[in-house]
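Would you mind keeping the following structure in view while I ask a few things?
With one protein chain removed, the remaining protein chains of the complex are shown where they sit.
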């Protein structure tokens, strides 16, 4: 079967964007389960820009396969700088397409990536809002 | 499977001994059936020698496979010059052994060869005896 | 005497040197396992997928998946058992013919022991399955008809498109065993109404150990080889990359000019051999005969002896004689076209190849005339 990954996926796997932790994040989202082989953790910093809440910084940590790593990397790249509502509209297909496609069996990874972002934004809205300025 | 025939079998197939007809035979034996793929016909001339009836001449015609042809050829070679009782004692194993062996599935051919000789001797004893001198 | 004249190409063929060359990298260089994650298997995978596409294109296989197997016998066993077991709820009746290769017949007999019902269609004197005989045999519980495309003994090419139409009108799957005909007879899986088709590499100058089965999308089948799920789950087992690459190359290099050449020397053989008294051609003449097949009966002689006489002159052919078979029964195909057993015994098949020359055929005809004469002189039958 080989891997069936695109060049773009391999690029993001080899040199992931926004990899790491944020020290005092405004929101954190964690999805997945080690039993299933994927865990993604997203950290965001939110700032105000022209009256909107915008993702000022974003970082990720991922445990998982090539496609799990590449999709979180691509997702953070797409989300960075977007206002929160726009960021929430990033669909799993947007992530997959930006990577030039994923093998069908790996599509759930892009789903997890967007879920992780959603969770981080929710976390911010619930708990982080007060901290953000 | 190849053929599994010995050198000796191939020799007798290529240059059969005593092949042909005897014009006025003292005895004729024919066994086998074209439906089964083997027919053997044996012609004998009997003469008296030291008070015994001896096979003075013997010829064969065979329709059949390599092993049918080789066994009749070898059988005639073994029988020629023998007195009738000794000739009747030639067993199918004698024929097969003289050929260095036969593939198991072809053993029935040597059986047919000795049967054909028996039939010729019987025919002589029944009908040909008067003619022989 | 000539060097060696090989006229048994329906049994197996010499691997073409171009084919061997195409295979070589996959033994020692791109030897990786297709199922591997690492890049070492990727070259192998590309090569196999290219082979699959190229072979499929030859027969308009857009609606079919080509599954690679170890050969014709496996593909045929897989078809009969795979379709029968997967469609038991629909029906237990299978139709085939009396002139199939042993692998179809013996797989069918095994299915009968497992409670399936099999009809073996008769054929006419030239070996054709008649259309109304086929449609009359179809029952409500018929799930599969397996009909050989071109017969391996007497070269008859069956009217597969019409047979397929009848099968489909009755909602019956059509399988055809094209081991002999593939690359020799034009096939369009779609237009010819074929659901499943067996193909085979060693009959067309490809390596032994490779074959295939075309399966129309949506056909329900159980695997014969269960395991790691290779070949879309239809056929598990490490994929024989070099064999498949060689198979595809063999398909690729088969050209029209080769067929024309085979037909020409086949007809030389037919004309020259039927000059022998009390001899005849079995199977049809003309466009319904396989390009490389010439099959004769000679009265009053037996096939094995004839084969061996020819062999001693360096000529390789084959026979339907009982003596040549383990069962000591004459060929079931010759019985099915109505030959008497004694005539079946005196039968011989020449199957020409693209490499045979006119000179070889002339030499063969001279040797054949001599051998028949020698054996007839020895024969007590008149």
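As written, the chains take the letters A, B and C, and residue 1 is the first residue of each chain.
Simple rule for what comes next: a residue touches a chain if its C-beta (ideal position, glycine included) is under 8 Å from a C-beta of that chain, and two chains touch if they have at least 3 such contacts.
The structure displayed is predicted, hence computed values, not measured ones.
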item: Option from C:51, C:66, C:83 or C:103 whose C-beta touches the chain left out; value: C:103
item: Positions on chain A where the hidden chain makes contact; value: 1, 3, 13-14, 16, 19, 30, 34-41, 61-69, 105-106
item: Residue numbers in chain C that touch the chain omitted from display; value: 4, 6, 8, 11-15, 17, 20, 24, 27-28, 31-33, 35-40, 70-74, 76-77, 101-103, 106-107, 109-110, 202, 207-210, 222, 224-229, 236-243, 304, 307-308, 310-311, 315-319, 324, 326
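Definition applied: only the chains that are shown with their structure count from here on.
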item: Chain centre separation (chain B, chain C; CA means) in Å; value: 41
item: Chain centre separation (chain A, chain C; CA means) in Å; value: 57
item: Where chain C touches two or more other chains, by residue; value: none
item: Residues of chain B engaged with two or more neighbouring chains; value: none
